[in-house]
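Heads up, this is only part of the complex; the chains shown haven't been moved.
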Amino acid sequence: VAAPFITLTTDFGSRDPYVGIMKSRILQRLADARLIDLSHDITPFRPEEAGFWLWRSAPQFPPGTVHVGVVDPGVGTARALLAVRAGGQLFLAPDNGLLGLVCQAHADAEVLRIERQALARAGITAVSATFHGRDILAPLAAELAAERCRFEQLGAAATPESGRLARAARGKAGEVVGAIAAVDRYGNLLTTVEAGTLGHLRQPVVTLAGRDFPLVATYGAARNGAYVALVNSFGTLEVACVCGNAAEGLSAQWGATVSVHETQAELNGGVNQL
Amino acid sequence: VAAPFITLTTDFGSRDPYVGIMKSRILQRLADARLIDLSHDITPFRPEEAGFWLWRSAPQFPPGTVHVGVVDPGVGTARALLAVRAGGQLFLAPDNGLLGLVCQAHADAEVLRIERQALARAGITAVSATFHGRDILAPLAAELAAERCRFEQLGAAATPESGRLARAARGKAGEVVGAIAAVDRYGNLLTTVEAGTLGHLRQPVVTLAGRDFPLVATYGAARNGAYVALVNSFGTLEVACVCGNAAEGLSAQWGATVSVHETQAELNGGVNQL
């Protein structure tokens, strides 16, 4: 049987040995884990950004994958650590909104608050005040992936912090309202608007910061420098600048509202005739 | 038998999960692939830079290695994807100049245009409009490395785009003329001039942007702050600033011409006597 996947999504950056040390802890407990770095450059203090990427990336991994998310400014305080089972995969993270989108997206998500006794049973006892990613989540991910530790026994059911991002919802006029959830390396603005929520809209137009953008099929469908909206390879709406940087060009802020509505052809026509 | 190597060279950066998701696709099809990141910080819109590194790095890998290059501003347009067999290794990339140097460097390079039917035979069918690295090249690399898919059957022979870099050539006066192909982390200017092309030059001098630089054996051969040229560990000429940053100090541009010629001892002597 193939080795289990364990993914890592953190705000640790790649300058320092923090990620390497988490990997050491995992591989010492599960020598053949298939470790995948999703991102270590999540914006500090923005756990929901990590959660957005986990929500959209998880379907790219097989059942049984264990995802570890560490954006944890509250480490050392009383904040809980969560274990979530959803869509046949496991997610481990602080209870600070990081797993809000993942839990929302799965009606059958099981959410447990990880208890100290469960960690002790898994042989996880030496815990620092400042690096729970290394001391708790990394070894726990290995134990779960190795099936030496059972999800059901990690703790009691809990209600997760929802965080500052929510799945996009349909408004009264039929428009779909979401938010900018991440800005990628190219300056593309990824949103919480899922492709599947747009089916009722004919000729959809995307509004961000007071400007309208056409919905196109590919980057190649518009001239260089044009701003467009498209459904990206993660199945969500994104606003991009063809061969340019939309985040810079639009001065768009993380969390800003994005809405999708039908083209109001008559009104536009009227305006154009002035 | 040892697991096959698959290398990745992209402009995806390391901030976003794009690389991790390509690795997931590869490892789901070939669990023991030895994945090597060459670079994920190729300058966007500069596929030839990726190709330069692939050309110079490939000899550092064993026969049978599959190299994947993704710098793909044309994704979603009609640009082709290429498979190249050269030097006992395979290369997969968009047909946008990325594989120009690799093809030039191997007289026996076989170049195929990847066809949709070949992908379908390999079980590669769900293809997005914006992420062919994930949806086509990653799974195809795994299938080729696993020898479940044969190179010869990928498509018809094609002539690759040559791109904006060429191997350095000997000019009329015996000088060798190349170009800056990459700038590395230290600001060293790597060029297309191969060490093997310089054998006919006695006391070679390197000219870049109107300035001459001596050819030395190692960085340690000159004082700190001096600009020198040397044959680097990739077997090409580079211009460097000892303990400094040549790219900043010389304001050198990617693609700029670099030439190597013999010291004109008499002329220099004359000048010095003035």
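Every chain is named by a letter (A and B) in the order it is written, and numbering of its residues begins at 1.
As a working rule, contacts are C-beta pairs under 8 Å (C-beta built on N, C-alpha and C of every residue); 3 or more make two chains touch, one makes a residue touch a chain.
All values derive from a computational prediction rather than experimental measurement.
A.B. asks: Please report the number of identical subunits in the complete assembly described by this file, where 2 are shown.
C.D. replies: 3
Note that in this section only the chains that are shown with their structure count from here on.
A.B. asks: Taking each chain's centre as the mean of its CA atoms, how far is subunit A from subunit B in angstrom?
C.D. replies: Going by mean C-alpha positions, subunit A sits 33 Å from subunit B.
A.B. asks: Over in the complex, which subunit B residues touch subunit A? Could you list them?
C.D. replies: Against subunit A, subunit B makes touches at 12-21, 23-25, 27-28, 31, 44-45, 73-77, 128-131, 134-135.
A.B. asks: Which residues, counting only subunit A, touch subunit B once they are in their complex?
C.D. replies: 2-3, 5, 7, 9, 14, 34, 36-41, 53, 57, 60-62, 182, 184-186, 217-221, 230, 232-233, 243
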